[in-house]
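Just one protein chain is left out here, and the rest sit where they should.
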Amino acid sequence: MDRKLAWVGLASLALIALAIVATLMLGKPPQFRGTTYDPLVPAPEIALKKANGEEYRLTDQKGKVVLLYFGYTYCPDICPTTLATLKQAYTNLGSDANKVEIVFITVDPDRDTPQSMQRYVNQFDASFIGLSGSTADLQPVWTEYGIFRELGPKDASGNYIVSHTARILVVDKQGNLHLSYPYGEQWQDILFDLRLLINQGGSQG
Amino acid sequence: MKNIKPLWRGLLLLFIGALIGYVIGVALDFLVMKAVNFSAPVGGLFGLLGGVSSFFFGLIGYRWITRGLVFQLIGTIVGALFVTGIRFILGMDVFGDFFFTEPAWVFGGFVGGLSFLVGVGAVDDWFKWAMGEETSEHHEEPSGWERYFSVSLDHKVIGIQYTVTSLLLISIGGTFALIFRTELAHSGLQFLTTTLHLFDQNGLQIYNTLMSLHGMIMIISILIGIAGVINYVVPLLLGAQDMAFPRLNAFSYWIAVPAAVLLLSSLFLGGFDTGWTGYPPLSARAPVGMQMFFLGVIFAGWSSILGGLNVLATVLRMRAKGMTAFRMPIFVWAAIATSLISATATQLIGLAFQLVMFERLLGMGFFDPVKGGDPILFQHLFWFYSHPAVYVFVLPGLGVISELIPVFVRKPLYGYRWVAMSSLGIALVGFLVWAHHMFASGMNEYLRVPFMYSTLLVAVPTGVKFFSWVATMWKGKIETPTPMLFVVGGIVVFLLGGLSGPPNATVATDLHLTDTYFIVGHFHDTIFGGFVFPFFAAIYYWFPKATGRRMNETLGKIHFWMMTPSFLTLTLLMMRVGLIGMRRRIADYDPALHIDGYHLVMTICAFLIAASVFIFLINFFRSIKHGEEATGNIWNSRSPEWQVPSPMPAHNYDHPFEVVGEPYDYGLAGSQYVKFVDSE
Partner (left out) sequence: MASTSMTHSQDKASALSQGLVIFIYLAILTGIEFFIALTMDSAPLLVLVAIVKAGLVAYYYMHIYRLTAVEAETDHHSYAYKLVSNRIGLWLFLLSDSFVFGGLLTTRIYLLGPTRPALNQFLGLTVTAVLLVSSFFMNRAETSMEHGDRKSFLLNATLTMLLGVAFLLGVVAVEWPNAIREGVTPASGTAGAVFFMMTGMHAFHVFTGVLFLLVVLRNARRGLYSAEKHWAVEAATVYWHFVDLVWIFFYPALYLIGKLIG
């Protein structure tokens, strides 16, 4: 065989082998794309009524990745777009979807019942969970999770806007607050992180 | 008299053909829709194609372009019926809002365009090659004026075909502009009202369609116009007998003709309301006319791609002996820069439009957020061509300016190498600036600043050109025959266009200026300065080379002195009303802006420009036969094409020449640029 040709073949293989070694050595383990809690903190308990009357306790959900999002059903913009983003990430999980739970908790208990919250999230995906309760039940949750809320002035028909924290919070399989995302995160990034969290065995990330 | 007779015959048949086509169309529409609709789209379309084909039938009989148009008409119908038949078998809707369904129109339009090329004979030789038959180097061509309506392989004939087609399209696009400019002369709706009903569109829809078509028809006419000048001049400047690929050259021209027909047919198929940019989601919802627009642009795009490819191969392979890179005429450098862009980036506007086309036909969700798509992607693909495209428009014009100034000031071109490189520089930087059209589109904000700076960078190579022009003219013996007038006018207008650019390139000011009339004023300045003025200069300058007669100087000067002040007034007022708050692309405006007076002046200016171009057209066509004879080197140029008598012989130079000196050494005693081989 032609000598030059042999060199070309060897050089190609060597180049690729070198690149493979470099990738293996220099390649970092995949990093989360969301903001990581450092150190991880155990997620404060949430105990609220679901639409069917059962109680939802966050501590019962260990083994699942739980995404918490706070909003309200009269929300004009941020809540529906965020839920749509979550829906896209959720759908694209495919068969892993049953390992993930998406929970929408109200910041406006005066207008949102557990039933209306569930009806609202059903429009995105029936497996999403909508939660509400009395202001007294919710206040500790908001405080523990650092959720800011402020009721706006009422208009002529009695409606009002609620300003609220718009971050998505992620609780990992061990029940720790692990990640959070600002408003406007791409669904692909959320999907990427969810896959990592699902496949993570140990307690450290 | 002999030539006038067929023209009258053609015009007579034009009306008869259009009428018959229209009646057949309306009758067909009646058979399907069971209602008489005088503005039926198919009637308008058949009227257009029937009229144009009949005109050429009267002019030259059933051959060449007539045959092409008839083939296109039949091809369109056959293609549309084919799809309709399949839909019938599959049990889908057979007829749609515009007679045929949308897929039927798209396939019909596509087949029609290709049929034109078969009918006109632009692919005859390639078929022969495929069948293994011999083709002769020298084509059998009709002689005289008739050859301009047939497939000729001579680059000079093709150059003139391009130029005349460009002038025709400029007239059509200009007429559209006059129509909607008249509507804008006063606030409120004058005649394009909601009660008007034409081609299934109301007055406002007609406004949108005309405004959008004005944009794209002008763009195509510019592409065709620069192709005309490049085709005619570049082989002469290089000392070549023809382009590198004469058949491809003919094909590139002839594919632009069905493109123009397709574009115009969109007017009859419901029109479209997106402007020339065709942004989805609007373009994904517009009537079928949108698809004809896409098809037309894709066809015209291929003309530009193949033409550019041909120019590059020609410059690489067909130069005369001794013509090294930096002894090439400066216009050739401009042609290279322009062709590099058009041969490559054009594919992306074609792709962007194809993606919308398939989104409409098959529900593919490229730009549909509901399906996960993103309309911003379209804008990236679209502007990746459409911004460099403006350099395609202006670079040849700037090349003409650099080429002509030394001739008329009798001095060497200042900084030849810098000017040559500046053309390539503009082309190169032009590939990196596209997103400055998207500052307000919602693309990632961090992209804004780099694109702002890359855009401002374009000013550097452009500035090189301005310095060269001014320095060349400095202390020169300036003569001002008509071509030079247009060169100087072009410089002034392009300067205005250039200076009004940075405010749009700077993010902070652009967010205020975007989509206002300021932008309209800005780009009309750049396009007139970079293309229209130099194009007229080139025509006045090389007209004697093509015909052996020169155009009338007095009419030329009237043309210039009528057009220039009107145009400057028009664009400066456009910028003024833009700053006051006039949006672009709208049919009406708020009288509270107090800009009615400005708009009236702008409309008057538009009509003055149209009148001056009309004078030019009369001068152009009259001078072909009756112009003053000019067979020698009337501009006293050093360029090789002027060293032989006009009109240019059939195969260009009877004796090849050799380059022995610098191209622009005007005023240097004893210097010589080219030497003909036999003169030794």
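Should a chain be cited, it is by its letter among A and B, assigned in written order, with residues numbered from 1 in that chain.
The working rule: a residue touches a chain if its C-beta (ideal position, glycine included) is under 8 Å from a C-beta of that chain, and two chains touch if they have at least 3 such contacts.
Everything numeric in this text was worked out from a predicted model, so none of it was measured.
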| item | value |
| --- | --- |
| For the chain not depicted, the shown chains it touches | A, B |
| Contact residue for the chain not shown (choose from B:G85, B:G372, B:G463 or B:P649) | B:G372 |
| Among B:I24, B:V118, B:L178 or B:M318, the residue in touch with the chain that has been omitted | B:M318 |
| Among B:L31, B:L90 or B:A130, the residue in touch with the chain that has been omitted | B:A130 |
| Selected from B:V164, B:L189 or B:L351 as touching the chain missing from the view | B:L351 |
| Absent chain, residues of chain A that touch it | 1-2, 5, 8-9, 12-13, 15-16, 19-20, 23-24, 27, 92, 94, 188, 191-192, 195 |
| Chain B, residues in touch with the chain not shown (by the definition above) | 129-130, 132, 137, 240-241, 244-245, 248, 305, 309-310, 312-313, 316-318, 321, 343-348, 350-352, 355, 358-359, 362-366, 371-374, 377, 380-381, 384 |
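Just so we're on the same page, only the chains that are shown with their structure count from here on.
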| item | value |
| --- | --- |
| Interchain centroid distance [CA atoms averaged], chain A/chain B, Å | 53 |
